[in-house]
Every structure is written in C-alpha cells, then in structure tokens.
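Only a single protein chain was left out; the remaining protein chains are all shown in position.
In this document, chain identifiers A, B and C correspond to the written order of the chains, with residue numbering beginning at 1 in each.
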Amino acid sequence: MATGKIRMGMIGGGKGAFIGAVHRMAANLDGLIELSCGALSSNPENAITSGKELFLPEDRIYTNYKEMITAESKLPESERMHFVSIVTPNNVHFEPAMLALENGFHVVIDKPITLTLAEAKALKEKAAETGLFVCLTHTYSGYPLVKQAKQMVKDGTFGNIRKVCVEYPQGWLSLPAPADNKQAAWRADPKKSGISGCMADVGTHAAHLAEYISGLQIDKICADLNCVVDGRALDDDGNVLLKFNNGANGTLMASQIAAGEENALKIKIYGEKGGLEWHQAEPNTLLIKWLDQPMQVYKTGNTYLSAIAKFNTRTPSGHPEGYLEAFANIYKNFALTLTAKQNGEQPSAEMLDFPNAEDGVRGMAFIENVVASSKSDQKWYDFKI
Amino acid sequence: MATGKIRMGMIGGGKGAFIGAVHRMAANLDGLIELSCGALSSNPENAITSGKELFLPEDRIYTNYKEMITAESKLPESERMHFVSIVTPNNVHFEPAMLALENGFHVVIDKPITLTLAEAKALKEKAAETGLFVCLTHTYSGYPLVKQAKQMVKDGTFGNIRKVCVEYPQGWLSLPAPADNKQAAWRADPKKSGISGCMADVGTHAAHLAEYISGLQIDKICADLNCVVDGRALDDDGNVLLKFNNGANGTLMASQIAAGEENALKIKIYGEKGGLEWHQAEPNTLLIKWLDQPMQVYKTGNTYLSAIAKFNTRTPSGHPEGYLEAFANIYKNFALTLTAKQNGEQPSAEMLDFPNAEDGVRGMAFIENVVASSKSDQKWYDFKI
Amino acid sequence: MATGKIRMGMIGGGKGAFIGAVHRMAANLDGLIELSCGALSSNPENAITSGKELFLPEDRIYTNYKEMITAESKLPESERMHFVSIVTPNNVHFEPAMLALENGFHVVIDKPITLTLAEAKALKEKAAETGLFVCLTHTYSGYPLVKQAKQMVKDGTFGNIRKVCVEYPQGWLSLPAPADNKQAAWRADPKKSGISGCMADVGTHAAHLAEYISGLQIDKICADLNCVVDGRALDDDGNVLLKFNNGANGTLMASQIAAGEENALKIKIYGEKGGLEWHQAEPNTLLIKWLDQPMQVYKTGNTYLSAIAKFNTRTPSGHPEGYLEAFANIYKNFALTLTAKQNGEQPSAEMLDFPNAEDGVRGMAFIENVVASSKSDQKWYDFKI
Partner (left out) sequence: MATGKIRMGMIGGGKGAFIGAVHRMAANLDGLIELSCGALSSNPENAITSGKELFLPEDRIYTNYKEMITAESKLPESERMHFVSIVTPNNVHFEPAMLALENGFHVVIDKPITLTLAEAKALKEKAAETGLFVCLTHTYSGYPLVKQAKQMVKDGTFGNIRKVCVEYPQGWLSLPAPADNKQAAWRADPKKSGISGCMADVGTHAAHLAEYISGLQIDKICADLNCVVDGRALDDDGNVLLKFNNGANGTLMASQIAAGEENALKIKIYGEKGGLEWHQAEPNTLLIKWLDQPMQVYKTGNTYLSAIAKFNTRTPSGHPEGYLEAFANIYKNFALTLTAKQNGEQPSAEMLDFPNAEDGVRGMAFIENVVASSKSDQKWYDFKI
C-alpha cells in the first residue's frame, strides 16, 4: 500500500499560462498526487511568484528545469519528486523530458510530445531503456464514455469497422490573433510549435481519438491543409481522407477558423452491425446506433457500462463529469501505475490505460505525414513512421 | 387569377413504388394541383389498378407514358394535363421528359435528372428551346430554414465563406439487400441507376445543398468512392475533398453503409464572422454561430425570419413541418410559376425558387466527376461540365 | 372499394383564418378527401372570394352554414358532401354540428368541441342516436410516436403507471394582444371562447394527450388558474395537480405567457419499470427510459415500431413528419372509417383511432372542472362529468 502521495514537479505553467493550471487541477482532484516542486517559468521572477502562490516551499521553487532536476535528484528518496510534468510550448518538451528520464524521473508531457518525429522516437527509446513511464495528456481519451466506446468496438459489438469520421472544429483563430494572445502566438510560431499549427494542436487529438476507439491504425492519407487567415505561417485548417489498416475508410477534419465553434471534437464510427457517436462537448452521452433497433443513449456512471468506463468515473449517473475529470483520469491512472510499481506490483491494464510514448510517436508521425501529404500531388500518401 | 387547379399527369409511381406516393402527397398538400391522369406503371395491370385506387377517371388511366403524352395532347386545353411528373428509376427519366417537352408539357422529375451528363444537357437545352419548365425535386432545398440559411449567406451575414462540410450518411444498405427490396435493387443496378450508387442517390443531394446554401460552386474535387459490401456493383459510400470557386475548402461524405443512420443529411458552413448548421432530421432548427456571441437557434415559422423562409412555411412557429412540406414547397412554387405564366404574369423570384434543369446538369456533372476522380491517381480533379 | 373521394363541406376557414387552412391541408394530403363545398365565412363577400380561391364550383359556395346544410341535403347522394368540417370559434361549434347531424352529415370539429359541457353531452347523444361520426381534431394524438407511446403503455411495457407530467407552455400572449390579432381576440373573449382561455385552448390538448397515452382518466384535480396579463378576462396560465383513476399522480401546466416558448407541449410518463418522454416540437423522437438499461430513442418510420404507429406514418425513417401529417392522420382515419361504412364494412380499430364526441365531452369536463377547482378553497376537487 502507498505510504504517501505521488510527488510531482512541474515544468512551465506559471502565472498567465493556460494548460499548466489544468494539469494541476487534474493532478489535485483525486488526492493521489501532490505538487512538490516546480520550475514554473523561464522567467525567474514569475517562477518564484508562481511557486509561492501555489504554496510551494521556498527551497523547492526552481527557476529553471535543469536546476530542478539536478536538485531533486539529490534529495532523499522519501522527499524527492517522482515525476515531472512538462507543460511548456512544444519546443521545450524534448530536452526536459530526456533530462528527467536520464535522472530517473517519470514524465508527464502535454501533446504533441515533441517538435519532431525523430525526437519522439528518441524519447520513446529512452523510456524503454530506463523502464520509466512517459505519459502523454491526450485528454479526450480519458473520458469514461470514450473508454466505453473503445471497449465495445474491441468486443466486436459493431462487427468489422468500416468507416471512421472524426472532426475537430474550433473557431478561436478565425481572426488574426491580437498580439497579446499568448496562446495564439506560440501556436502560430513554427519555432515553438513545429511544422504544423492546427493539425499539431487539435488534429493530433482527433487522430489519436480515432485510433484509440477504433483500435485501428491510419495507413494512408490524402491531406489538404489550409492557411486561411492571411499572414499566418502555419496551417489553421485541414481536411484529410483516411484509410485504416483493416481497409476501413474515414475522414478527419480539424480547423481553428470554424467561426463560432468552441471545441467541437466529434467522432462517428460505423461497423457492420451498428455504429457509435460521441461529442466532446456533451461527453457524458455516447450514442449507440443499430441497424434495426432504436438508438441507445449510454450515459456516464451507469451499472450497464463496462469495467473500464466505471474505473474512470467518479460520480453517480446524472452527475456530469467534464474535461477536468477526463484529464484527471490520465493523472490518476499514471499515479496508480507509479504506486503499483513502488509497491512492487504489476500495474493492471486499467492503470496502464494512459497515452504513452508510443502514442506520442504516432502523433508526431501524423503531423509529419499530413504536412507532407498536403504538399504532395500524389493522391494517397503512405502513413510512415 | 387562376381558374382552376394545375393538372398533373404522373409517369411511374404505381402500387409498390415509394417516391411516387411522396410526389402525390406533396402535390396534394396545398390544393393547387390535381392528379388528372397517369401512366403509373410499365406493367399495364398495375397501371390500371393503381389509377383506380387514385380515383382517376378510367379514360385517363394510361398504360404507358407515350400513350399518355399523345392522348393528352389531343384533349382540349381546358382539360389536358399541364405537366408530367416523372417518378421512375433513373434510366426512365430522359425519354419521357424529352417527349413531354416536345409535346408542350412542363416536367417535374426526380433526381438525378438523367442517366448521363449528356442527357441532362440535352434536356436543359430542350427546355430552353421550348420555354417550358423543368423542375427537379431536390427536396432538401425546399425546407424553409435551408432557404433562410441561403438568404443569410447571400446577405453577407457570415462574411466570406471559408469552409463547407456536408455529410449524408444512411445505413439501409449496410447488408446485402434482400432480393425483394425493389428500392435497393434498382439503385444497385448500373443499367437503371447509372455509373454511381450512393453518390448518385444521396451524394447529389448533399452537393446540391452545399451549393444552394453557400451560393458557391464546386471547382475541384478529390474523391474516394468505396464499394463496401461485397458483390455490390456500384459505390455504396464515399468521401470527397472539395474546393469551391471562391477558394473555400470543404468535405462531402455520403454513405449508405453507415449502419444505424437513418437519413442524416447535415451541413455546416463557416464564414469569417460566424457559421451555420442544419440537420435534415430536425429541419425546423437552424443553428447560427458567432465568434463572440451566444449561438442562436432559428426556428421555422417565426417573425424574425426572411421573406423567402416565410413564403415556404405553412404553420406557425412550434408546429413542426417535415419532409413532405419541403417536398410540397417545390410543387407549390412550380404550380405558382405555371399559374403566373397562364395569367400572363412574370413569376416572382420566390416562385421560381425550385431546382431546375441547370441544377440537374450540375448534379449529373457531380456524379461523373466524382466517379472519375475516384478512379484517378491525380489528387485534385477539375470539376468539369 | 371506394368509388371516389370523401366529400367535405367546410364551415368557417375563409381568408384570414388560421386553422381552416390547416384543416384543408390535412384533408388534402392523402388524396382521400375533396373539398366539395363551403360556407367559409359569416361575411358573405369573404365567403364567396374564399370559395373561388379554393376553386369551388360557384353553386357550392354558400354564405352561411344553414344554407349549405339544407342545399347539400337536396343534392343526389353521389354529389352531396359526406361531412362538414367546423373550423369556427368555439361559440359556433354546437349549432352547426347539431344541424349537420340532424341532416345526416358526419362532423369534424376543432377542439374544444363546444362552449359548454352540456352542449358536448347533447352532441355526443345526437351522434349516438344518428349513428353518425363526430371527429374532434386533437392533433397531437395523431402523431405516430404518440400512438407508439400509447401502445407501449397498453402493452404493459412500463408496468403500472405511477406519474404523468404534461406541460404546454406557449409565449404568444405574453403581452396584451394588439387589437388586430384575430386569433388572440376571440380566444380572450368569453362569449366566443367560453369560461376559460388558456386551459380551453391548450390545457385541453395537454389533458387529452395525458389520458390518451396513459390510458388513464383524471379523477381529482387541484387547479391554480392565473390571469397574468392585466386586463385579460380569461385565464392565460395555469398549474394543476392531478390524481388519476389508478392512483397515479401528476401535474399539468399550461401557459400562454411563458415568454419565449413556441408550442412546447411535452409529456413524461413513469411506470414501475421505466418511462417515456415526448416533445411535440421534435415529434419524431420518443424517449424510452429504463431502470437499468440505456435510454432508447425511438424514431418515426422504423420497422421496430408497433402496427398502429406504422399505420399513421407516410415516409421512411429519417424523413421527418410534422404537425400537418399528424393532423392529416385524423382526417385520414376519419375518411377510411366513412369509406368502410360506405362499403358496408366495419371500420378497423386503427381506422377508428381518432378523437370523438366522448373525447369532446371529457375535454369540456376538464375545462369546467379546472375553472371550478381554481375558484374553490377545497384542495382536491373531484373531476365530474
């Protein structure tokens, strides 16, 4: 049995950042993890102020991640952090992650895992070599009904899968972003974001969700990436035709210029016997469709759901769970995995059900392949890793 | 002012047919049209029984359309039919339509207008030459909120249109059709249906809807048609990337193997300032989305709607209209057009707002282009007419 | 077999009227009924103009209903109307209906059936005496999924019914009506509308729907009627506690000052094993709820529905039906009943499934009982007929 909470050190996520606060709430929720230290900003002043506001002890507020990793390494095992959580822009993922692994710390990292596919592969290799865990926060696969959907597909409920349609329209980049929009700024900057904007930011979520639920892998693509708003350096929109490794076809649409959309990730999957539909904005509803029977509305928290859905649910049916709970499922499963390891136990399949370095590699491959396909005159482009 | 109802002669639509009954109900609804005669089946016995069941006078029950057109031509003007309604399989569209036009009768015809693009062009030319009207029953553009959507786009409500996503999944051909399913049988037979199955049957509706609302024209396509169920001769599914003539991008998905879907035609259009969404299954709701304001839910029958929407509405708000009302709008506008002509008046723009031979030509072009694109290795295929 | 259409004579419904046009469209839809004559307005000029616009032969355009009933009585059986359709304000229901029955004509009448309960009873008695049919257009029980709901309750699907909650909020009388609003004017005038406004106009629909689906009868009530808008003579809002004859409890809310509501009739029924929910604004959806299984979404037009639902459906699943189709089901079933009678056959239970004089009596009793209960200090008021 665990003798204490799992200790987290955060890299990035100081005042003014968005996703860092989300990671902290997700890590807080279940009382399994405590924020023990942080290098919360590359700006030392911000790092210190942010650490104080989060009630960190002064000697564990660091002003850069190298210092943190070094210093924590030297603390007694009973005190030092167990893992780092990296919530910086994409260009500051790879180095701190490698350094953490090299120093014996597990890693949580926001997606996309790195700036390039090559980095992602290196990270995956390092994780394998060290036996440490890398956890990638593809939030949307953390929802209980997404896990229910995956289970039903796996159980053969719908027969062979024939078609997968996923879409992820947002509207927040419909206009040229104001200069002071920090979120918009780094995402539009190739140096910080990499070779893709929209496809890296939200397309990867859509691709991961499609593969996660269907259990299939994208095999060929035909991509049309667009830069709709004048003066933008990276794609802000795109449509992709898909072929999966079982021959199923599909579509993936991602956009950040879909004016009026908030965060409208939706997926529809069709098999021989029926289909499913899930919308992130109403995540506690999973529509199950049948050839000759009424559609069923699965709702989170019910007894009729699969074990894996229940394992990832906190409240009874009718008490809606949201984005933070899905995010927290990733942290919770990761923490349970680390605890099991500490106790010398093998983590269960349910505990290990969080996105990992392999998913990170596939995500980076998705980005590189869609960008290449979009530039190509060739119709079908092989999805290469 | 009209001195009587507009008289319709029906070709096809005898007992056991599906769409013929729909056409009759649509034509009946407003009391502007009467069924005066019919060649309701190529089977003489069925033609006669069907005519009697519809209370046709015995001397105006014909056993083939040629006979009907000839006989009606000889009746006094005050008695003879004004137009034919052609509700046969695709391969029996062109000849009766040409014959009707040649004999001075207007034509209503189910979509797709003909078996080939060449026939469609010939029909359009003949209509122009004779000054007669050809009306194509693309039902879905008959809904009042579709007309509202078109008007709002035209008025610049959303600014320049950037993206159009239309999907039309059905599930009824998910399994090999039983031999006695007449509807499934002719649609799967290239001789009766033409070179495409799903794209001809429902893809054309989706394409028409996209162009009707957006006011744009499809310019380039990249199509992936699939024949998912073994042994089927024609496509039963397909995904298409689109480019429109103003540079907007888009997607079109049509399927008849989307297991569990009924008739789920949906469209989303995004402009610079906002977007719209409409689902055929809930046709009295039009979602209007804004960059920084709450989404609005437009509902049929309200005072805030445009004149064209009101012109096509029969009941007050909250009294839902459906598919037959949308279908009836096409017949009503067509009948009002003929009445205006009879009275020596110019039909108003609202009356003339029914799909016509030009839409039929674009529909056939859509079919021929997506089939060609799908067979091609070329990524972008020019939409040719 | 029928040798011709059923012939209708309309009383009221001239130019400027609302519900008359609805009745005509409903009667037109299936091609079973023809409008043969009319006394379309108490204003002779309007009666004549309206008759011409509807293409009635001049000699069958009457300027008052007495004249029409007398004149039609004298026509040969093969020509004269079969029934009258009474679409006038409530105070002109009873007399024309009685006169029609006395002269051998069946009657269709808009709800509420009469101005008083006593009149309703007299009408019911006269119908029984003459063997003629009285049909009351409680539209909402004409929807196929309402019939499905009734069938499922009857089949014991939900076990014993425990609770029935029905609500019918509208907002169109939220403000004092402008003087030229004909619809609002007569409904607010006790001489034309009777002792109740909102409860007579929409409360009766709600009560009928509750009894129709549940198969129960209201037994005791506790009513709170309100006259919310200053200066209005009749109730424009009300809430009622219900007890049914099996002990089930319930609520009925009806309002015409529910600002922003269109025509939001909704019903929820709960039994021991599950429940159902139906919304008139989305009439092709019936929600079926279970204790320990996912909710099911029944949709119009599917093979899994009951025979009675299918009998009242015209289009395949996914092709939405609306208010006019529900209305038309009443006319269609009435016409099939008359046709069966003409052919010397017993109409089937499905044909006879239209609201009749008995439903009219219960509707008038509902009005008189809720008004009396609302005035009373007594908590529970026996529902008396």
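Please note the rule applied: contacts are C-beta pairs under 8 Å (C-beta built on N, C-alpha and C of every residue); 3 or more make two chains touch, one makes a residue touch a chain.
Worth saying up front: this structure is predicted, and the values here are computed from it rather than measured.
Participant: Which shown chains does the hidden chain touch?
Facilitator: Every shown chain touched by the left-out chain: A, B, C.
Participant: Can you work out which residue in C:201, C:261 or C:353 touches the chain that's missing from view?
Facilitator: Spelled out, the listed residue whose C-beta touches the missing chain is C:261.
Participant: Touch as defined at the start, partner being the missing chain; which of A:128, A:233 or A:281 qualifies?
Facilitator: A:281
Participant: So which bits of subunit C touch the chain we can't see?
Facilitator: Residues 158, 162-163, 165, 167, 169, 171, 174-175, 222, 224, 226, 228, 237, 239, 241, 249-251, 253, 255, 257-261, 268, 270-275, 288-291, 295, 376-379 of subunit C touch the chain that is not shown.
Participant: In the complete complex, which positions of subunit B touch the hidden chain?
Facilitator: 288, 292-299, 302-304
Participant: Please identify, in ascending order, the residues of subunit A that touch the omitted chain?
Facilitator: Given the touch definition above, subunit A has residues 1-2, 4-5, 18, 21-22, 24-25, 28-31, 35, 52, 54-55, 170, 261-264, 280-284, 299, 301-302, 314-325 touching the missing chain.
The criterion applied here is as follows: only the chains that are shown with their structure count from here on.
Participant: In whole angstrom, what separates the CA-based centres of subunit A and subunit C?
Facilitator: 55
Participant: Give the residues of subunit B touching no fewer than two other chains, as numbers and ranges.
Facilitator: Those would be 261.
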